[in-house]
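Encoded as structure tokens, the structure appears first; notes follow it.
What you see is the complex with one protein chain gone and the rest in place.
By letter and in written order, the chains are A and B; residue numbering begins at 1 in each of them.
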Amino acid sequence: MKIKLVIVTYRDAYQWAIRQTEGSEANYQELSSQISMAPTDLETLAISEGDMIRLSDSMGAIVMKVKADANCPPGVGFVPVSSYINKLTEYDPVKAQLPNFKRIEVIAEVVEA
Amino acid sequence: MSYKNLVCTGCSCLCDDIGVEQEGDVITRVENACRKGAAFIYAHNINERRNPPCLVKGERGDLTEALDTATQLLRQAKKPLIFGLDNSTLEAQARAIELSRTLGATIDDCSSFCQGTVVENILTGTLPSCSFPQLKEADLLVYWGSNPYHSHPRHISRFAYYPFERAKPAGLSCVDVRDTELSRRCRHAFRLLPGEDRDFIISILTVIKEDSGREDARAFVELLKKSQFPIIFVGLGLTYALDGDFSLFQQLIETIKNILGIGLAVIPMACHTNMRGLNHLLYQQTGHVNKISFANGISHGPQFSFLEQVRNQEADCILIVGTDPYSSLPASLAKNLNRGISLITLDPYITPTSMHSTVVFGGAISGIEAGGRVVRMDGTEVTLSPIKETDRPSDEEIISRLLEGV
Partner (left out) sequence: MTQERINPLQIYQLLPCTDCKACGCETCLAFAFELISREKTLADCPDLQKEEFSSSMELLKEYFGEELEEADIAESGHLIKQEKCVGCGDCIMVCSLGRRSRVRPRGEMPAFTESVSVLQVIDGIIHVVNPYRCKRKADPPEYCRACAMRCPFGALELVR
């Protein structure tokens, strides 16, 4: 099962603070690899909170842990900004003047255990 | 030793009421700073995270040797580029501009993909702005595309909403695509879908002009009409939704002024400590806030943005000051930095960028170990008073010596 998602990155104070004191260690990676998604999208993918999904676009693919967020609109995923999600972001001046940090179009699919 | 009134350089709020206690060389207590600020101040204690004062090709060297190598690289470069400086003081930035003039280099900072356009519009007078103390008169605060509780935690409590004894409490509102800590506490929170900001602005314009449009745009206009002096804090969310083109937003501000008779002010939610400082300096000297080339006189244009320079592999030697493009740029673009470009990095901390650099200067941290002046997000100048003595050179010192060498 695959669905299309638009990912919006945001600033997370806890993650930022951990980056300062611990660098890119385990805690930082854990906080950076969480995606908040609408419960209806979770149903479509037949997954539950804590499962892993694979996000891919023309730039590459990464795996993220799913968090359900009832206030998240369907088709949208929210991810804290970090170098991890930057594997998917792109800068193409034909499409936009700025990199697509706030609008990353990806395909999400379930990762088999 | 305890110190009062330290300026926190963790973000561009530049809170100047931080108390610090220090035992020997180690900071043991930080008062009043938020979680981000405290983490920032504590981080400099952690030696494993710091770069040694000088690294040449991965080996520890002395300052003269590192300066020589760096000068040589800059001199040999056909198209040198200076990038960053957002965490350096105004003094260091002034020297860096001088250095790029001497080298005929291109100079750019993170503001070219951050809040540079807003600052430029404020400096040219196309967007009205005000300083934090003037917010006393404000009666409506709208955070558009930003969640201050995570980006600038003390923005609401110390600068915008709580500090003033206003006759009537100001209204608090936000326009955001996410459900945030701020939107949950605002009575009027406007939720948009990603990329819908442009539609929302157009709809507000039609509501004002023709009295028809989206329901939420109507509510927004009603909110504005009740206010005398509203403020919009422009977050990165809005900048990115508008793709850095604020002409529509300007039209909105003008329409609100001309038809509703409401004077509105804008403050950018700048992220980096002194991003606005470099914008101010470059504007004074060249008439533009970023993306400047000194190769043939002064030229400005999108082709001189760091993103374009890296994408087209134009620059052959980059002096990176206090920023980490390997982490903050799209990975597809950061890859280009590996392709035969020599990197000289000034960064107190070990970052992916410093690990890939030919020469690394682990300088002093502005605000804690080095003094100077910086510009707050509202355009006010703040003087830093360092609390620690260090033998590490400051950014200003390193850049000055590079300038002498070149």
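The criterion applied here is as follows: a residue touches a chain if its C-beta (ideal position, glycine included) is under 8 Å from a C-beta of that chain, and two chains touch if they have at least 3 such contacts.
Just so it is clear, the model here is predicted, and its values are computed rather than measured.
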Contact with the hidden chain (one of B:83, B:113 or B:132): B:132
Please give every residue of chain A in contact with the chain that is not shown. 13-14, 17
Contacts from chain B to the absent chain lie at residues 4-5, 16-17, 29-39, 42, 132-133, 149-150, 153-154, 156-159, 162-163, 181-182, 184-185
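Everything below uses one rule, namely that only the chains that are shown with their structure count from here on.
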What does chain B use to touch chain A in their complex? 34-36, 38-40, 42-43, 46, 49, 113, 147, 149-151, 153, 177-179, 193-195, 236-237, 239-241, 243-245, 271, 302, 307-308, 311, 326-334, 349-350, 352
Interface residues, chain A side, partner chain B - complex: 6, 8, 10-14, 16-18, 20-21, 23, 59-60, 69, 71-73, 76, 78, 82-83, 86-87, 89-91, 93, 96-103
